[in-house]
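Missing here is one protein chain; the remaining ones are kept as they sit in the complex.
Chain nomenclature is as follows: A, B and C, assigned in order of appearance, with residue numbering initiated at 1 for each chain independently.
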Amino acid sequence: MIGAVIDWSAFLFYLFAAVACGFALAVVLSNHIVHMAFYLTLALGATAGLFLLTGSQFVGAMQFMIYVGGTLVLLVFGVMLTAQHRFVSIRTRAGEWITAAVLGGALLMLLGYVAWAVPDWHAAPPAHVPPEQVESTSRLGLALTGVRMDGGSGYALPFVIVSVHLLVVLIGAGYLARARVRVSDAAARKEMP
Amino acid sequence: MATRLEDPRVVEFDVRTDEMLVNMGPQHPSTHGVLRLVLRTDGEVVSEVQPHIGYLHRCAEKIGENLTPRQWIPYTDRMDYLAGMNMNLGWSLTVEKLLRYELPEKARHLRVIICELGRIASHLVGMGAYGLDLGTFSPFLYAFREREKILDLFEEACGARLTYSYICPGGATADLPKGWLQKCEKFLDEFAPVIDEYHALLTTNAIFIKRTAGIGILPAEMAIDYGCSGPVLRGSGVDFDLRRDGEPRYTSMYDGYAFEVVVQKDGHYPRDHKYPPVPKEAVLGDCWHRFYVRMLEVVQSMDLVRQGIEFYSRSKGDWGTPIKLNQKLPKGEAYLETEAPRGQMGFYIVSDGSSIPWRVRARSSSFCNLSVVSELCRGCLIADVPAIVGSLDIVMGEIDR
Amino acid sequence: MTPWLGPITVSHYLTVGAVLFVAGVVCMAVKRNALGVLMGVELVLNGANVNFVAFGSPLLRSTSLGIDGQLLALFVIVLAAAEAAVALAIALNFYNNFATIDVDRADELKG
Partner (left out) sequence: MLPGVQVGQPVAHRLAYLWRAPAWGRPLLVERSSWDRCRRGLSIEGNDVVEFFEATLNWPSWLAWTAVALIQCFLLINLVAGGALFFIWLERKVAGRIQDRLGPTRVGGKFGWLQTLADGIKLLAKEDIVPKEADPFLFRMAPYVSFTASFCGWLALPFADNWVGQRLNVAVFFIVAIVGLEVFGVILAGYASGSKWSLFGAMREAAQVVSYEVPLGLCIVVPVMIAGSMDLVTIGNKQAGYFTNWFIFHDPAAFVVFWVYFTCAVASVNRAPFDLAEAESELVAGFHTEYSGLRWSFFFMAEYGSMLLVSALAAILFFGGWHGPFPIISQGLVPALAAMTGASVDSPVLVYLANLAGCANLIFKAVIGVTVMMWVRWTLPRLRIDQVLTTCLKYCVPLAALCFLAEVWFQLYPHTNPMPLNRLQWGAPRASIEVREGWLPLSPVSPDDVQEAQLTHSQEHRG
């Protein structure tokens, strides 16, 4: 019976997983930097879909907002600033590819083995989950302010540290890419006797 | 010497991007026809602008050397095609100067009425299109709505709506039809309140001021150096208007008319009390001032038309007889400059005694006005280029001829 | 029970995370474009995030990490944004100074 086969959450998982993994590989295999950025967008978007599937809606939306909408736009912006013809596709030597493929394959096998090594990790999931356990947004928000209703430790200090870190990064990035003063070429040419 | 940020030559930049050459035109929505501007840009900052002209060249002057002066009238229409009447006038006056022809009184007032209406029509296009350059569409159509009424008046007078060939050496091809003056007065009455609409939509609009005030500042000396004229020159604060300062043959046309040259004196324009004051961001000679001068000239022209209507209806005689099609020209040369809507429009005619001139030459105002573009656009942003070019209000037909 | 027909479990997510992680590592290793390397870093971080979220999901495992998994994923996302901003600034600075974006040519120790 086909109805038994089509479990929508499983189907969606496989769909998102295929998109995420496929485009992650495309990022690796593509040589064209703008295409890579596009594939990365799709891969990260599909990852956000996976987050939504696990019930972590806030993290999924966050992934869309900050990762895909912010970080990647920034990245593409940088790509466009530097995408001169000669830098659009810098080829990698074949030797590097082979080494990377062997090591990557080994790493993948190791991680794949680990993923399926613990029986508890692929035991059948709980049949019924009470909604308040899944609904996590307000608990996330409270945890970030240091309030935990489930007795775990709060995250106020990490949150503050990250905030300060972001501020430092903001200033630092602004400093690195700061505006420089330069006389325009035309004016400089005119200056020359 | 340390370079300071205020230095006009300094271009501020965040990230080095390679300089890019961009062709703005000849097919571009805001180059007013077929002007081609080659922009050298660094990101959004324009470091150099070079206008390339000649895409609308039609050998008008050469044709003028193969036609009699009356036959060449339609070609003058096609120079500044937005102010055909004023082009007709310039050529007619030049030929009349060569012929030493004395114009009847009535024809003089007819010409004032028609040419000032032509100036209004031309400034309306300039103003509307400037709104378009800044990204607002509606004032353009509001301007065209009013211009349409002027064109209706012209159509009634001469049968054409764009290329009139109405004013010709010797006078005009026909007198104004019956009832025309009343219609003209009605138009002026209707038009007066509409100007406030334009001021609300453009002149006093916060975004408009942001986009034009302090942009493309043309100092008076530079304007004079480059031979700018018309509203571009007066926008820089130079008190010069050929209707007052020109040759007697031209200024005598305005004898008895009361008008004040639209130029900023002591920080004020004549009549600017009627309108919201000059914004404090505006610097004399910037785009905003050039635009504002045009707006005030519209009002000034309305006044002149009203006076002209009065003089015209009081004066006796006829509207002048056009010279013969193949009128023999006296041997000699004549040069006369008139104040066309875009500035100093000069015609030069050399005759060897036949009815066909030996040499014809036109000095167009837009050509000189356009030549300051590369000075004004240095170091501006790409978005400022249409703002600056639009404020010069050029017509390619006049530049390329 | 084959993994294909059974219900989706943490292990499935871990596998996806592993693929993303490995793709990111390989990307970091082989790309010579500085921004390509940056993209590899993003993939690695996402692979780790998938694991965090999977372990934190009560839908997949009754003894889950709870919201700590999601919180860690959030921190990773935010820090990745910061990291990307700094890395991009460095890459652009590098590009400004050397007129290239090829990291293999960034072997001088002076700016």
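Simple rule for what comes next: contacts are C-beta pairs under 8 Å (C-beta built on N, C-alpha and C of every residue); 3 or more make two chains touch, one makes a residue touch a chain.
Remember, it's a predicted structure, so these values are computed and weren't measured experimentally.
Trainee: Using the touch definition from the top, which of B:R36, B:K183, B:K210 or B:R249 touches the missing chain?
Mentor: Reading the full complex, the residue touching the unseen chain is B:K210.
Trainee: Would you mind spotting which of B:L82, B:L117 or B:L132 touches the chain that isn't drawn?
Mentor: Touches the omitted chain: B:L132.
Trainee: Just to verify: which one of A:L12, A:L29, A:V162 or A:L176 makes contact with the chain not shown?
Mentor: A:L12
Trainee: Touching the absent chain: which residues on subunit A qualify?
Mentor: Within subunit A, the residues that touch the unshown chain are 1-3, 6-9, 12, 32, 34-35, 38, 41, 45, 52-55, 57-58, 60-62, 64-65, 68-70, 72-74, 76-77, 80, 83, 127-132, 134-135, 137-139, 142, 145-158.
Trainee: Mind listing the subunit B residues that contact the chain we can't see here?
Mentor: Looking at subunit B, the ones touching the missing chain are residues 20, 22, 28-30, 43-44, 131-138, 141-142, 145, 201-202, 205, 207-208, 210-211, 381-386.
We adopt the following convention: only the chains that are shown with their structure count from here on.
Trainee: I need the chain pair with the most C-beta contacts, please.
Mentor: Per-pair contact counts point to A-C as the maximum.
Trainee: Taking the mean of the C-alpha atoms as each chain's centre, how many Å separate subunit A from subunit C?
Mentor: Each chain's C-alpha centroid was found; their separation is 6 Å.
Trainee: Hey, how far is the Cα centre of subunit B from the one of subunit C, in Å?
Mentor: About 62 Å separates the centre of subunit B from that of subunit C.
Trainee: Taking the mean of the C-alpha atoms as each chain's centre, how many Å separate subunit A from subunit B?
Mentor: The answer is 59 Å.
Trainee: List, in ascending order, every residue of subunit A touching at least 2 other chains.
Mentor: 81, 177, in rising order.
Trainee: Specify, in ascending order, the residues of subunit B that touch 2 or more different other chains.
Mentor: 15
Trainee: Which residues of subunit C touch subunit A in their complex?
Mentor: Touch list, subunit C to subunit A: 3, 5-27, 29-33, 35-36, 38-40, 42-43, 46, 49-50, 53-54, 56-63, 66-71, 73-75, 77-86, 88-93, 95, 100-102.
Trainee: Where on subunit A is subunit C touching in the complex?
Mentor: Touching subunit C from subunit A are residues 5, 7, 9-10, 13, 17, 20-21, 24-25, 27-28, 33, 36-37, 40, 43-44, 47, 50-51, 53-56, 58-59, 62-63, 66-67, 70-72, 74-75, 78-79, 81-82, 87, 90-92, 96-97, 99-101, 103-104, 107-108, 111-112, 114-116, 118, 120-126, 129, 133-134, 136, 139-140, 143-144, 150, 152, 155, 158, 162, 165-166, 169-170, 172-173, 176-177.
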